[in-house]
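Only one protein chain is missing; all other protein chains are in place.
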Amino acid sequence: MEPLLAITIGVLITCSVYLMLSGHLLRFIFGLVLISNAANLTIFVAGRLTEGAPPLIPEGADAPLGEVANALPQALVLTAIVIGFGLFAFAIVLVFRAWTSLSTLHPDEMELAEPNYGAHAKATKLALKKDTTQ
Amino acid sequence: MNSVILRVGTRYLSGILLIFSVYLLIRGHNEPGGGFIGGLTGAIGFVLYAIAWGTKDAREALRILPQTIAMWGLLLALGAGIWAVLFGDAFFTGQWWFAGADPADPKDKGLPISSILVFDIGVYLVVLGSVLTIVFAMEEEV
Partner (left out) sequence: MNTTQTPLPAGNGFLSGTLPILIAAAIFVFFAGLIPTVAQGDVAQWSVPWIPSLGVEFAFLIDGLSLTFALLISGIGTLILLYSNTYLAGHPQYARFSLFLTLFMLSMLGLVLADDLIVLFVFWELTTITSYLLIGFSHTAEKSRRNALQALFVTGAGALAFLAGLILIGFAGGTTSISGIIAQGDVLRDHALYLPIFILFLCGAFTKSAQVPFHFWLPNAMAAPTPVSAFLHSATMVKAGVYVMARMHPSLAGTDIWLWTLTIFGALTAVFASILALRQTDLKQALAYTTLMALGTLTMLLGHSSGYMMTAFVTFLITHSLYKAALFLVVGCIDKSTGTRDANTLGGLGRVMPLTALAAALAALSMAGLPPFIGFIAKELAYAGSVGAASSPVFVTVMALAANALMFAVAGIVALRPFWVAPGGTYTREPAEVPWQMWMGPLLLAGLGTVFGLVPALIQGPFINSTVAGLMGAGADPKTLKLWAGFNLPLYLSLSTFALGLLLYLSHVKMRRGLEAVFTRVPSLDRGWDSFLAGLKALAAWQTGVIQNGSLTFYLAATFSTIAGGLILTMMISGMPFIEVNFEGLTWKTATISVLVAAGAILTTVTNSRIAAVAALGVVGIGIALMFIVFSAPDVAITQLLVETLVVVLVAVVMLRLPAMTRLEFNAKHAAISGAMGATMTVIILAVLSTPLNRRLSDYFEIASWPDAYGRNIVNVILVDFRALDTFGEVAVVVVAALSAYALLRTTKGPAA
């Protein structure tokens, strides 16, 4: 059944990358959420899947009875989910601030810090001219 | 949000969620649960309260600034690590005290109190405080 999940992850990654490339910040955030989920699922699947046997030690035993699910990737994924939420929250606040400050959700229209190439080239040319005349 | 049902319901629901979150935290070492899950549950309790009654009321109900809670949580977790160092163990080694346990019976753990629990409470507070910091600020800003 793992191959099925591998394909699902492939779909998740495809969708998330496409969303991130959309040039729209809200879609970018959606893509970010999807790619976090895909990464978590990848770690989880890599530790193999076990049905109906959570990694718990029953009362009175010193170790799990029989084969139980791999606990290590679960611990990794658990913290990854929380950290992923932190990243998501920060990113969405950033997007929100970008909207209130710059009134656009299209990063390619945000030229405050990075002047567009046309203006940049013009400025450079002027600077060069000034240099060579001296 | 102006829904009487939600407002009245939230009064009780938030309380229940908070109690449940502490329960999840405490039982976490032996059953599903723990600091992360407990913290998130508690945070959702307050978020629900904020949605129903507004952020101002939620902040009053919380009494302490959420970012302060998060910082105390971090400090507590660090303290749990340093605790081990004070007893000569490596950083973050679990320190246990089995209150009221029968020393003759190795199976009797009495009431186990440990630096592990302190650490998990720290995690609980960090998650609770951090989530509320963002959500409250966000709701107030919008």
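By written order: A and B. Residues from 1 in each chain.
Rule of thumb we're sticking to: a contact is a pair of C-beta atoms (placed from the backbone, for glycine too) under 8 Å apart; a residue touches a chain by one contact, two chains touch by 3 or more.
Source: prediction; values computed, not measured.
Although one chain is not drawn, its touching partners on chain B can still be listed: residues 28-37, 40-41, 43-44, 47, 51, 67, 70-71, 73-74, 77-78, 80-81, 91-92, 94, 96, 109, 112, 114, 116, 119-120, 122-123, 126-127, 129-131, 133-135, 137-139, 141-142. Residues 1-24, 26-30, 33-34, 37-38, 40-42, 44-59, 61-64, 68-72, 74-75, 77-79, 81-90, 92-97, 99-102, 105, 107-108, 111-112, 114-117, 120-121, 124-125, 127-128, 131-132, 134 of chain A touch the missing chain (whole complex, contact as defined above).
Just so it is clear, only the chains that are shown with their structure count from here on.
Taking each chain's centre as the mean of its C-alpha atoms, chain A lies 27 Å from chain B.
Taken together, the chain A residues at the contact with chain B in this complex read 54, 56, 78-79, 82, 85-86, 89, 93, 96. Per the touch definition, chain B reaches chain A in the complex via residues 30-32, 36, 40, 127, 130-131, 134, 137-138, 141-142.
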